[in-house]
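Missing here is one protein chain; the remaining ones are kept as they sit in the complex.
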Amino acid sequence: MATMRANVFHSKGKFGVAETPMPKAGYGQAVIRVTLTTICGTDLHIVRGEYQIKPGLVLGHEPVGVIAELGAGIAGYDIGDRVLVGAITPCGQCRACLSGHQAQCGQSAAGYQAIGGWRFGNTLDGAQAEYLLVPHAQANLAKIPAELTDEQVVLLSDIASTGFSGAESGGVRLGDAVAVFAQGPIGLCATIGARLMGAALIIAVDTDPLRLRMAVRMGADIVLDPKQTDVVADIKQLSGGGVDVAIEALGLQETFENALRCLRPGGTLSSLGVYSGKLHVPYDAFAAGIGDYRIVTTLCPGGKERMTRLMELVRHRRIDLAPLLTHRFSLENIAEAYDLFGRRGEGVLKVAVKP
Amino acid sequence: MATMRANVFHSKGKFGVAETPMPKAGYGQAVIRVTLTTICGTDLHIVRGEYQIKPGLVLGHEPVGVIAELGAGIAGYDIGDRVLVGAITPCGQCRACLSGHQAQCGQSAAGYQAIGGWRFGNTLDGAQAEYLLVPHAQANLAKIPAELTDEQVVLLSDIASTGFSGAESGGVRLGDAVAVFAQGPIGLCATIGARLMGAALIIAVDTDPLRLRMAVRMGADIVLDPKQTDVVADIKQLSGGGVDVAIEALGLQETFENALRCLRPGGTLSSLGVYSGKLHVPYDAFAAGIGDYRIVTTLCPGGKERMTRLMELVRHRRIDLAPLLTHRFSLENIAEAYDLFGRRGEGVLKVAVKP
Amino acid sequence: MATMRANVFHSKGKFGVAETPMPKAGYGQAVIRVTLTTICGTDLHIVRGEYQIKPGLVLGHEPVGVIAELGAGIAGYDIGDRVLVGAITPCGQCRACLSGHQAQCGQSAAGYQAIGGWRFGNTLDGAQAEYLLVPHAQANLAKIPAELTDEQVVLLSDIASTGFSGAESGGVRLGDAVAVFAQGPIGLCATIGARLMGAALIIAVDTDPLRLRMAVRMGADIVLDPKQTDVVADIKQLSGGGVDVAIEALGLQETFENALRCLRPGGTLSSLGVYSGKLHVPYDAFAAGIGDYRIVTTLCPGGKERMTRLMELVRHRRIDLAPLLTHRFSLENIAEAYDLFGRRGEGVLKVAVKP
Partner (left out) sequence: MATMRANVFHSKGKFGVAETPMPKAGYGQAVIRVTLTTICGTDLHIVRGEYQIKPGLVLGHEPVGVIAELGAGIAGYDIGDRVLVGAITPCGQCRACLSGHQAQCGQSAAGYQAIGGWRFGNTLDGAQAEYLLVPHAQANLAKIPAELTDEQVVLLSDIASTGFSGAESGGVRLGDAVAVFAQGPIGLCATIGARLMGAALIIAVDTDPLRLRMAVRMGADIVLDPKQTDVVADIKQLSGGGVDVAIEALGLQETFENALRCLRPGGTLSSLGVYSGKLHVPYDAFAAGIGDYRIVTTLCPGGKERMTRLMELVRHRRIDLAPLLTHRFSLENIAEAYDLFGRRGEGVLKVAVKP
């Protein structure tokens, strides 16, 4: 049996590169040779035992690669095509997908399960490997234009798609005032997304000076540090009474609550964070339910059309995510990368991992 | 000085019909002789001291009447015209109104205040009176078609406009499954609204058998009593995995949480309730923030165009709210009406009050 | 080789039931034994040579049946399941489908072709046959609830899905005034759709008294005959200045132009007709381009989720299309059915054809 190298999860705190079986493409599937991937905050949650996956699964969900094998039933692709695959791989044919909720793909015949279309490194072997089996390949292989490098597109798979969706689901309109809470990779992409969609004023909030500097580089007009200032009061003052859209990109009570408090009447809180434990919606922050507020949540949009559209933004120089890719590692040294990324060392934002 | 009879609020528990000054129409205003009004749950909150208004204010915000005086600057109306006025009276000219958030009307030059466009019986004298001063009259006087009686339209001013908006803001689409939590007057109108907009399956939830019977009459397919059954489990089963839209029409933690729990992935919780104290969003009910859920809140839409459109629904026999008007009182006996309405006696839903 | 009976198109004016090869399910496909189908106006265009298809193709695109064979890769279905299949069969995985334009399914790798997702009786063998091969079966087989008969659901496949979409794409809102031009099967379903979505006033236009009577039965408030009256003037008067939404359901210059002329400023013309030749947009009817008008066109929405939602509307007694199914024929006598349907004999609206 052919084997490959891959970063395998064993149990809380235990994972590492090992020899694993090569995948084989079934009908409607493809195998890609991974040429670049990265590590996501979710991967940290997994190796820390904060999110459960099956022992033995390969980690990672952000793949760039080259088609190595095409199963039957796939049209329009050739072996050797360079492709980007989204972190979310919708089938396009289930109830959720046909209802326009592709990220929630995964309905069984018996009814919905809210696991969503996130499969790589969650329910299927992931992208931190030499090879990756792509399910529903017809819907998920996005060809990479020749003029784009792997590094230019790898962050589109998850963080850019998620971050931009914060602005999209929030319904940012021309001339809006927008506040973005937390400027990690997702929050920075939310800042970029708000800028791309025509917000007039973007206020970025974080406690890390490096990240705030990057926020300015990515399009924020004003940055605020909650350790230094009353961010809600400042945002209300700067926006003349409250922002049109507040984007939450961390998943904490504090950022959620602040995002709600800085809205103008009729404003929208667009939430990207993954929350744990109880979330409180204070009576006054919620205008007792009669402020015409909206709270919208979004899971990373996937599928090849999404990836293609995001690559067009890179190709036509609307966005440049290169500054977010701060470090590079080989797959064999991925443990080092997890360590650096996990302790936020050396100003790391995202790491490139090359099999 | 001319006087009139009106139901005046004094302090917690103290209110009553008294002689008060007749209003006078200034520029852009009108005075109507009230021919019918009603009592709202909010009025109960006020007289119980749970919501603060200025002592001396006339109560009530749901007026039907006849134009008695027209201030300068009002065109297209005549003395004697029968009109319906919404509970919310937007000016049409402030930042909130021009942003499409008419219910949030009330921005000062200095910035927004979240008081909204609710003025009658809140910041201005209200409708439980012989005469009522209507601000921003050009935007708020809706002529009543001759073939409609006062009783046919009085409930449109607040509860129907609010209840229907639960379905509208929820984005109910053809074929949706909808659950409506609580079947008081607002909830019953949310049930009607979901039916009007083409929901295929409407599940109404309440603990009062009388209200559940009325829910069926108003268009619910199935009624559930949370005292008798696990409503979340039942709704998930009946809807094949969760409803598209859940409408909350009470303002309690339990109904809010149940509404959230019975959504399908990508579903919308449309909240009409006025909440007090903290509201919890349990981690699991919220799918940790990645279920593509939306939570939308709506304050009663007002303005003459809204009232006119709702009257068209009555005129063309799409809706019949008559069964909700269960009792009739004169203005002089309004204390009795408050008592009955407050203790939910005799199967009361809404009371008609005739000055 | 196994054979079956099917209605085969040969050339202009020539078609008939013949022995043809039985289909065989490949990967991702299914074969259904057709238990009920019907004839569409489009089929008439084909046999009259007004729309070109390949000689030898089986006609028809509105199938109800029982699963006879399941190809590999299909999950959640069993042989013997009763299913409804939409006239449009999206793959769910191409650029158009992933962009939310499932009806326009059919992009080649090289770029879009505007053939849309209409395949049955157009580019693939159709439903007027004993057996039918269903492509992209996972996305297109909608199980029929046991309590619904074939006749109750067969019209959902095309005319109801199309007709309702006229109201949906038009954005009909609670309290709207809507005019529907032409009351053939599609127009009647547009009338039903406008009613379902909460229009307050529905004005149906046609020259056929039988169809106008049916329009009233299906929910129209007022019917107008352009031979008897100036419909544009009447509609403007009845709606107080113009309708919010006008639905065109015929495909002629006259109906298109009248639909445009009866709009209020900011109104929407929702067009369902299939036009031939040039279409004129008169300068004045179009308010010179500055009336904030919208013209939207819609091809029949397909896919199993759409079919399931429409069946829910039947199951919960929101709609009853039975009155539209006026005649019944066996597949062997389908030529008679074409003749009757083609000359609009005996008050025919739609015919049931049973293989």
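So that you can tell them apart, the chains are marked A, B and C in the order they are listed, and the count of residues begins at 1 in each.
By definition in this document, a residue touches a chain if its C-beta (ideal position, glycine included) is under 8 Å from a C-beta of that chain, and two chains touch if they have at least 3 such contacts.
All of these numbers come straight from a predicted model, not from anything done at the bench.
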So one chain is hidden, and I want to know which residue out of C:Arg5, C:Arg294 or C:Lys354 touches that hidden chain in the complete assembly.
C:Arg294
Return the single residue from C:Gln104, C:Gln128 or C:Thr308 that touches the missing chain.
C:Gln104
Touch as defined at the start, partner being the missing chain; which of B:Arg95, B:Arg261, B:Arg315 or B:Lys350 qualifies?
B:Arg95
For subunit A, which positions touch the chain that isn't shown here?
164, 168, 173-177, 193, 196-198, 200-201, 221, 308-310, 312-313, 315-316, 318
Subunit C residues touching the chain left out here are 95-96, 99-101, 103-104, 107, 111-112, 114, 116, 236, 240-242, 251, 264-266, 271-283, 286-299
Quickly run down the residues of subunit B that touch the omitted chain.
27-28, 72-73, 75-76, 91-95, 97-100, 102, 108-109, 136, 138-139, 303-306, 308
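One rule holds in what follows: only the chains that are shown with their structure count from here on.
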Which is the least count of steps on a path of touching chains running from subunit B to subunit C?
1
Centroid from C-alpha atoms only, then distance subunit A to subunit B, rounded to Å. What do you get?
41
Multi-chain touching residues of subunit C, meaning two or more other chains, are 308
